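All protein chains of the complex are present and in place, except for one that has been dropped.
So, chain A:
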């Protein structure tokens, strides 16, 4: 499987280097580093094969995590493993993974690398479990001496519910639920919807005592079709695909589409889903570019929010592309602010808050500088970013969230919805 792992900085220096199999030499890695630094561009594929050695890498900001192998491994697995490794590191270093913290914590990283791979084969790569027996400065003396505890630990690690430790206790049982949707939209220049898709995720923060079993239900069309009392409500929505955290009992889901799970402790992503039917597109955009004269361009932009009146869109940013040779922009709008940002080659119109069912507009007068070539300017798409709390583009709703545990077990539950712009593009 994986022959070696390395962490490499921007300058191509090896920060961490761990060999799992004997078939790779350090010089091969340094050669790769030199090559990476030389090209740097984003065009290279993440997998390079040089003389039967494969270099598979991901970039986390300025750090490259590189795996090498000489065998015919499953590439997606290696990549996914590298991503999980980066998550593990981040969980140890308060969400940061940079050169500094790698250098500071290299002993700890080596310890982690020792555990996550054995002979290059992925083993335990769940941050929650690793934290139980790898800690900075070694695990607590008390645990390491108590053989009974250690046995319990190894049984948990290798067991079927490895993600949740036993014996958790909270004064108050609390469960926070976040439904976050990204809208990916592509609209053609002729105003037809080429692609509309919602990629959503349900994230949980659980502070629960014991080993409770939870069940979550959404207005999933297939599930509600199975339950008889759908006649009163509308039929629910069609979900194309769902992917679950390991804690969800997949055979049960496959059988009757109910989602049951014993949650890990703390924050985790319960599931992700994808919906492509009946998407509520939150904004209607209308834009007209008109050439006034050779060095004058006028842009008129209208936006209408098409969500409910008592819902507010926040942090809206519309990136309106302008030509490279733009010299000056005079913009006029009733709402928010518009500014020419040269690096982005666009006028960015920011609106802090926009109520539903409101139309607002922007007008930009653009003066263009002289260009040497008479090339027609091909406009990149117009991009929108936004966040709309308490709104889901797909119409997905959580109908219930049950927490089942013996005795008088009370749980406080909170729920939030958020829709934000993903790849939200209008071609011009």
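Methods note: a contact is a pair of C-beta atoms (placed from the backbone, for glycine too) under 8 Å apart; a residue touches a chain by one contact, two chains touch by 3 or more; residues count from 1.
Simple rule for what comes next: contacts and distances are computed from a predicted model.
Participant: Looking at UniProt, which of "AP complex subunit beta", "Hemoglobin subunit zeta", "Probable tRNA methyltransferase 9B" or "Golgin subfamily A member 7" names the chain that isn't shown?
Facilitator: UniProt protein name of the non-displayed chain: "AP complex subunit beta".
Participant: Return the single residue from A:272, A:314, A:333 or A:361 that touches the missing chain.
Facilitator: Reading the full complex, the residue touching the unseen chain is A:272.
Participant: Would you indicate which residue among A:171, A:254 or A:343 is in contact with the undisplayed chain?
Facilitator: Checking the options A:171, A:254 or A:343, the one contacting the hidden chain is A:254.
Participant: Tell me which residue among A:80, A:265 or A:385 touches the hidden chain in the full complex.
Facilitator: Counting the whole complex, the residue in contact with the absent chain is A:80.
Participant: Can you list where chain A touches the absent chain?
Facilitator: These residues of chain A touch the chain that is not shown: 1, 14-19, 22, 26, 42-47, 49, 52, 54, 58, 69, 71-77, 79-81, 83, 103-104, 106-107, 110-111, 114, 118-119, 121-126, 133, 137-139, 144, 147, 150-151, 153-155, 157-160, 162, 184, 186, 194-195, 197, 199, 240-246, 248, 250-251, 253-254, 269, 271-272, 274, 373-376, 378-381, 383, 423, 425, 427.
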